[in-house]
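Here's the structure we're looking at; comments come further down.
Only one protein chain is missing from this complex, and each of the others stays in its spot.
For chain A:
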Amino acid sequence: MNADIRPIRTPAEQAILASLGTVPEGGDRLADLRRAAARSFEENGLPHRRVEEWKYTDLRALMREAVPVAGTAAVAEAEARARLLRGVEARRIVIANGAVVPELSDLADLEQGLVVTTFSAAVAAGDEALSRLGGIVPSRYDASLALNTALAKDGVVITVAPGARIERPVHVAHVFAGASAAAMYTRSLVVVGAGAALTYAESFEGPDGLAYQANAATEFVVGDEAHLDVVRLQEDGASAFHLATLLFDVGRDSQVHTFTFSLGASVARTSLYATLSGADSHVGFNGASLLKGRQHADTTLYVDHQVPGCESRELFKHVLDDASRGVFQGKIVVRQAAQKTDGRMMSRALVLGDEAEMDNKPELEIFADDVQCGHGATCGAIDDELLFYLRARGIPMKEAQSLLVQAFVGEAIETVEHEGLREALIERAESWLAARA
């Protein structure tokens, strides 16, 4: 028997463990998942820097205290605070303090083949779609996901019937509208049937002054020959904690493109797990983060090529001002069966602040012998020659920097296919730069 080397539980861990005692009940399968997740948290606790996947984001040290689970938000407050992506024509669902606000959500007149329900309603009704929940399991214990599985109260469940091509994006707007710091756990599930198409957006926002905690997980099950675009805009308040997990199971001959944009929160961790289980699919996982002050944003990506002939492309851009810290960990795994895999991953950081830091960790693990894979990571300041050129044409320093930063981030944002969403993201980048100047 091993000696007990478990570290002393932090106040945050103790508080979370106390809340796990009240894991909500659900259908049998969900209840099992919740209990298993709670148990794994009890065993492992919050990860720390000696856990490789969390080396640069020591959750145990960063999350000093747990806050109580958020109570119901006032509708007017939620409506006033949900501002992101408002200009984009979309079916909008508002989640405030971790629960869908029916008064602000557009759940009626659904397009043919589209089903949208709330997670809580799906659980209460024993919805068939929930049988897909928990289908993608990270190879290692993930504390953020485990807590989400154990504690998620609400979220959305979206099903697109085979062959249905939904033109209008579905936008799930998460907002924190509480008066004091609280925690929110939301779980969503998106099932895109064979040959179907969907554009899904999610946004996160809340007030700057409160150290609230948002934990959001979304699972995407993408059928054969399906098309899914995901846009994620994270602008949580400056003191907030943001933990996100996105899980993908991608079928044959499919197209999946995601863009994760991180601008907010004091500490943010976005984990993406993708399992390519059907041959000949094309996936693109792209993203950007714009950080300032002492913000910390970690993007961790795991792409598992299990079958032959898939192409994966990853492009992440990080802009680090002041004393902010960016983390990118990306791993492409190519299983022995996954011949003819074409995988390329690139992470680029532009360091603006004297005290800013970037940690880049790209990895390839290849067991097949006929593949094309590559990765790269760069980290640097704005090119002086480019700055001089722009300034020599009369453009002042700050404006020249803004133009170059915008161009740097723009290369990644350009990969967003939906025009309205793409323009909205460009506007958010411009707004970030304007606030800097």
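FYI, contacts are C-beta pairs under 8 Å (C-beta built on N, C-alpha and C of every residue); 3 or more make two chains touch, one makes a residue touch a chain; residues count from 1.
Operating definition for what follows: contacts and distances are computed from a predicted model.
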item: Hidden chain of the complex, named as in its UniProt record, picked from "ABC transporter ATP-binding protein", "Aromatic-ring-hydroxylating dioxygenase subunit beta", "Tungstate transport system permease protein" or "L-serine dehydratase"; value: "ABC transporter ATP-binding protein"
item: Contacting the left-out chain in the complete assembly, out of A:113, A:138, A:163 or A:410; value: A:410
item: Sites on chain A contacted by the missing partner chain, in the whole complex; value: 383-386, 388-397, 399-400, 403-404, 406-408, 410-411
